[in-house]
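Before I ask anything, let me first share the structure, which is written out below as structure tokens.
Only a single protein chain was left out; the remaining protein chains are all shown in position.
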Amino acid sequence: MSIENMPLGKALNAGMRRALAEDPKVLLMGEDIGTLGGVFRVTEGLQAEFGKKRVFDTPLAESGIVGTAIGLAMRGYRPVCEIQFNGFVYPAFNQITSQLAKLTNRHEGDMQFPVVIRIPYGGHIGAVEHHQESNEAYFLHTAGLRVVSPSNPHDAYWMMQEAIASNDPVIFFEPMSRYWPKGDVDTSAANIPLHASRVVRAGTDVTVIGHGAMVSVLLQAADAAAAEGTSLEVIDLRTLSPIDYGPILESAAKTGRVVIAQEAPGNVSLASELAATITEKMFYSLEAPVLRVTGFDTPFPPAKLEAIYLPDADRVLDAVDRVLSY
Amino acid sequence: MSIENMPLGKALNAGMRRALAEDPKVLLMGEDIGTLGGVFRVTEGLQAEFGKKRVFDTPLAESGIVGTAIGLAMRGYRPVCEIQFNGFVYPAFNQITSQLAKLTNRHEGDMQFPVVIRIPYGGHIGAVEHHQESNEAYFLHTAGLRVVSPSNPHDAYWMMQEAIASNDPVIFFEPMSRYWPKGDVDTSAANIPLHASRVVRAGTDVTVIGHGAMVSVLLQAADAAAAEGTSLEVIDLRTLSPIDYGPILESAAKTGRVVIAQEAPGNVSLASELAATITEKMFYSLEAPVLRVTGFDTPFPPAKLEAIYLPDADRVLDAVDRVLSY
Amino acid sequence: TADEGPSFEESEGTHGSDESMATAVAAPASPKAQPARRPQSASAVGGPVFAKPPIRKLAKDLDVDLSQVQATGASGEVTRDDVIRQASQASVFRNIQTPAWSQ
Amino acid sequence: MLDDTVDPMVQLLAPDGTFVPSAAAEEFLPYFERLTDADYRKFYRDMSVVRRFDTEATNLQRQGQLGLWVPSHGQEGAQIGSAHAAKPQDHIFPAYREHAVGMVRGIDVINIIRVLRGLTHGGWNPKDPAFGNFHLYTLVIGAQALHATGYAMGINFDGLTDTGNPDTDQAVMVYFGDGATSQGDVSEALVFSASFQTPQVFFVQNNHWAISVPVSVQSRVPLYQRGLGFGVPGVQVDGNDVFASYAVTAKQLDDARNGKGPSLIEAHTYRVGAHTSSDDPTKYRTDAELESWIARDPITRLEAFLRGKGTEEAFFTGVHEEAADFAADIRKRTI
Partner (left out) sequence: MLDDTVDPMVQLLAPDGTFVPSAAAEEFLPYFERLTDADYRKFYRDMSVVRRFDTEATNLQRQGQLGLWVPSHGQEGAQIGSAHAAKPQDHIFPAYREHAVGMVRGIDVINIIRVLRGLTHGGWNPKDPAFGNFHLYTLVIGAQALHATGYAMGINFDGLTDTGNPDTDQAVMVYFGDGATSQGDVSEALVFSASFQTPQVFFVQNNHWAISVPVSVQSRVPLYQRGLGFGVPGVQVDGNDVFASYAVTAKQLDDARNGKGPSLIEAHTYRVGAHTSSDDPTKYRTDAELESWIARDPITRLEAFLRGKGTEEAFFTGVHEEAADFAADIRKRTI
């Protein structure tokens, strides 16, 4: 065991550093990731260490970034692309959706596309428009992509390396508001594989499920509920596509009550899919409908209103009360 | 009453013609929509009738089409953009998602964006890659867009006019495989408003829900089920966002059993949302989980395999059997 | 428009408390955590309750504790008849054991 | 760096404030010549006020009153010159750093503060006649270029170009940065503008950096050439020369209104401040570069010109007082 205490952003940096060191085909590319080390400093020091052919700034064009990453993958490279902020991935949507996601299928497996697209996402940072969205739903609906999001530094460190090692494209959602809090990272071994969900707090009454920054909100809610005598089981999805339903269904079978929380708007979202699938698989076990606590079906609001928009522990607890009242 | 029998494609044409005639601010724009009248001839004759300033071909660039339509809307025009095929809307995704969908909100209502984006969609036409997708989920998850799809000529005629009259942006999904079959169009009056779902066949045992080309598959399934003594109630969604839940919940309350069918892949889709919401609202009425019959979570396959991929009456009936066996 | 965060070094302690893996990974639920708001007690018949939602509603309406019901459904689920049987038994027992107060 | 040795660059004022028109400036001189002494002073006043406003907003951000600030310091010459060249009936599509342009067009800049304070995504009503057809800021790089082109297509459809009436003919001006030129949307806007011959000026403020990325990563040839292969002619101007910025923009907008179609202006300037208040430019650029650009400051340059013309000290004192009052007022209305 080799434990280091570090922030999630630093853990991502360390994960990428290790991948760069271990495989000469790994490249980092994006806007401002070189000299500056990224607007969040997640790639800090990596250009200095690995040189401008391994870690480089691109022109300001997201379709260009993803499109050329695809070409680099065809050439045998493993590019890791940074999208500067969530709301700026849309110019690359065509390359991601009609190309990257489909190319392995189009090639009938003859070529592989180990491209990682890093997207810092989520609220709580008080930023201007387009900077705080949780837009994972678009990528979840797109067959051919893997989508993951770590909630803590240890996962960030390992999931980044596992994503880079994946021969399928991975959309890697980084919870911006969690870049700074520190946690222990065991750099000697990952404990569970990339595509596994995990019970992060055991409980008996209600299953609450989330990912990324929402996990700490759920843990907060669990503390508050415990104080009132309600036991919440908290599940960190970790991987959003494909979803590892094992721990989820096991928990739902036990509690019979499920609440899903996410920052993204609810309509046609991850929460919709989880609610539908859990209900389908566990119909006879559910004491209450699966409830969803989500961002509202509006554009992400100005910073001063984000606290109203983003699900917090109170909104989660309200849903917990509602599932318990069935 | 003034009834004309015509194919759906022609009904769309007639709807646009009427809108062009009634409001000089209505414009049609897109690739090959002028001289050629569109690759499906849906805009045939309209450039000849209204001139090149009202109906015009654009350069081959979808982001350009939607982006300039936004500017035209700011200028007071009501542009109707044709995207030639479903799989070619992605280059415009940034303009649709980060601009068109958000601009009314960004302007706090001071400006309106009456832009219609027409997208021919769905399978059954045996075409090559990117030509047969059902990609409505991306737009349903995007707050700020209205999304509709007619299943028959009468609705096509009226919904097109209502979409053009809407002051909000509308994504108008046209079921390609239904362009040709004819139906009666009452050109004297629409019977229900744009955002209304409708029971198109009454039944008592199971509620089956779909939109676009799926509606005729559901009607086929209802015939077959009736022959075996099972009564299906068929609902045509017509509008995919916002969904009119009234008739849906009423039907679910009556039957207690619901099957949703769509051509789109199931993961994080319209069907997921319907299943989750119906379950949430009608928990105590459901005799079985809401089942979903969808395209598979793979890229749309080559034409020779589409019959396997696309839900047909048999797959719907299988789900009907399953909800009945709970 | 690109607002950047402070570097990690600058930001220690300013963006939330440290969270170790130990707290992120489950602490076992305390044994005394008996749910205050949970309507049903542990099953007397044994195992989790399997019942579709309308049956749960029926049980609620008839004041039947589903965990006390003997399930006869094909996959071990409680059926409508099971609930009704339990309800009528309960009312029989209630009639025998606790006769109503006369006015 | 200004590369005026290689490519023709329009310049009227040398960095030291002397009036020495470059060869390329000749065709634009008539537009300069119609300016009066009062105009010169107005330009100076506007640049000074907006510079002071920018400083105040930077302070407000540091004090936690704004989530973010996007400084315009250094780019006042390009912005004030081009903004004054537009006519009231023209429409302006900014990116997000065009505070000076907004001020000239009549928006109350407290509205910009409100955006960066996190109170709104919009801030003002572009349909309000008081706001001079100044559209909302667009944060998604390059997206507004297509909106501007579509708007200009609408002007054409309305028949409001080339009517012979310069008081009603309209044009559109869209602003974006050197980094934005790489976005597909900007290229598509060039395609559409050429195809539909829109009455439109693409105004590129080449401030030499897109956050930490130098313009050389975006293009190895000067950006004023970008439009040529699309059929959109280009002009290169010293953006820190407010007169040159004015004259070139006035001419190109006239051409647009007169039915000559779109053109592109590359204004060479420099972002003296940080990209935003979250940025630390010392990480990626040298003091020497910064100093060399401060030596070409647009305000100092015009001040030298005005002093050379014998402008009284009271004028400068008055402007500085006005600027300070303006900033104090903004502070008061912010907090």
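The chains carry the letters A, B, C and D, assigned in the order they are written, with residues numbered from 1 in each.
Please note the rule applied: contacts are C-beta pairs under 8 Å (C-beta built on N, C-alpha and C of every residue); 3 or more make two chains touch, one makes a residue touch a chain.
Just so we're clear, the structure is a prediction, and the values are computed from it rather than from any experiment.
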item	value
Chains shown that the absent chain touches, full complex	A, B, D
Touch criterion as defined above, residue of B:3, B:21 or B:36 at the omitted chain	B:36
Chain not shown: contacting residue from D:191, D:235, D:253 or D:272	D:191
Contact partner of the left-out chain, one of D:45, D:226 or D:257	D:226
Touch list for chain A against the chain that is not drawn	27, 53, 58-59, 61, 63-64, 66-77, 91, 94-95, 98-99, 102, 105-108, 110-111
Residue numbers in chain D that touch the chain omitted from display	181-185, 187-188, 191, 194-195, 217-221, 225-231, 234
Chain B residues that touch the omitted chain in the full complex	31-32, 34-37, 39, 57-61, 63-64, 87-88, 90-91, 126-130, 299, 301-304
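By our rule, only the chains that are shown with their structure count from here on.
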item	value
Whole-Å gap separating chain B and chain C, where each centre is the average of the chain's CA atoms	41
Whole-Å separation of chain centres (CA-atom averages), chain A against chain B	31
Where chain A touches two or more other chains, by residue	32, 39, 87, 90-91, 127-130, 283, 289, 299, 326
Shared interface positions of chain D, touching two or more other chains	67-68, 120-121, 139-140, 184-185, 211, 278-279
